[in-house]
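Of the protein chains in this complex, all but one are displayed in their positions.
Right, chain A next:
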Amino acid sequence: MTNFSKKLLAATTLAAVALAGSAGLLAAQEKPVIATVVKISGIPWFDRMNTGIVAYQKANPDVVASQSGPATADSAQQLQIVNDLVAKGVNALAVVPMDPAVLEGTFQRAMDRGIVVVTHEADNQMNTNADVEAFDNADYGAALNERLAECMGKEGKWTTFVGSLGSRTHMQWVGAGEENAKKYSGMQLVDPNNESFDDANGTYEKAKEILRKHPDIKGFQTSAGNDVLGVGRAIDEAGLSGKVCLVGTGLPNPSADLLESGAITAIGFWDPQKAGMAMNAVAKMLLEKKQLTDGMDLGVEGYNKVSVKKGAGKGVLILGNGMVLADKATYKQHMF
């Protein structure tokens, strides 16, 4: 019997070790809680967003703001986190949906319970109070493609990468890119919409395949945050830096080496830090029952004069002007 209880004790202690840390974090909280949930935690993009949440918390001590996200890129895992936060009883959710469609049911239940829901990168979300976008997605996709076309000399084969076929913003960007490329008859799109799953290594392998299949390819337009790194590495290793153009969404710090070597032509981005702050600012305004008006100032750089439109569902769509395109010459102004 003692043996059994010892074993049982050992097993439960192991579990307890994993849980010990949580006790301290759970002091009784009277202040409204705004929980930010990102697509996946531990990648540079959402680490940067976390700095925004931390900064927002510092500037607004009258709310409790924190960020969490799944360890794997799976919409079901994100769904569980949101479910648990709803059950825990947070006051507002600020979510960057992995897949807006999967979260509809949960958001509906959350809103029925009086929880404020704010989303980002999901302008088709039906069940949200407000969706915050850094810019108009079509404009962004077209701007990326215009930069690519300029580098390619407006002709040659090019291809596109998206995080996943279900990632709506990515599809909008490459869609707007394709639309833009139609202006130039010399540009020929080959094997479009490669899925990268935001994995630099997988993207690297895929880009190598494409370089082998189309030795004369001239351009890549990529979408997920890690795509430029994977494709850039493939271009760099093939000795094609400067010969093949690469324009895509990426962050300055991780892309710095490849920008310097010329493997990446230009990166486009919006600052996730500011987006996180903007989401929380909107959530707080909604908690305080303030009106969201066209042209209002969220108090965040790039969101000083936002346009407020009717959203896909009951909520509103808030568009900022936070687009940044940076190349070798200009990326140093935005080091993160």
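Methods note: contacts are C-beta pairs under 8 Å (C-beta built on N, C-alpha and C of every residue); 3 or more make two chains touch, one makes a residue touch a chain; residues count from 1.
The rule is short, and it goes like this: contacts and distances are computed from a predicted model.
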item: Listed names "Sugar ABC transporter permease", "Sarcosine oxidase subunit alpha family protein", "Succinate--CoA ligase [ADP-forming] subunit beta" or "Cell division protein FtsI", with the criterion being the UniProt name of the chain not displayed; value: "Sugar ABC transporter permease"
item: Of A:S41, A:S261 or A:S307, the residue in touch with the unshown chain; value: A:S41
item: Residue of A:L85, A:A200 or A:I267 touching the missing chain in the full complex; value: A:L85
item: Per the touch definition above, residue among A:V54, A:V102, A:A256 or A:L287 touching the missing chain; value: A:V102
item: Positions on chain A where the hidden chain makes contact; value: 1, 3-4, 7-8, 10-12, 14-19, 21-23, 25-26, 41-42, 66, 68-72, 74-77, 79-81, 83-89, 99, 101-106, 108-109, 164-166
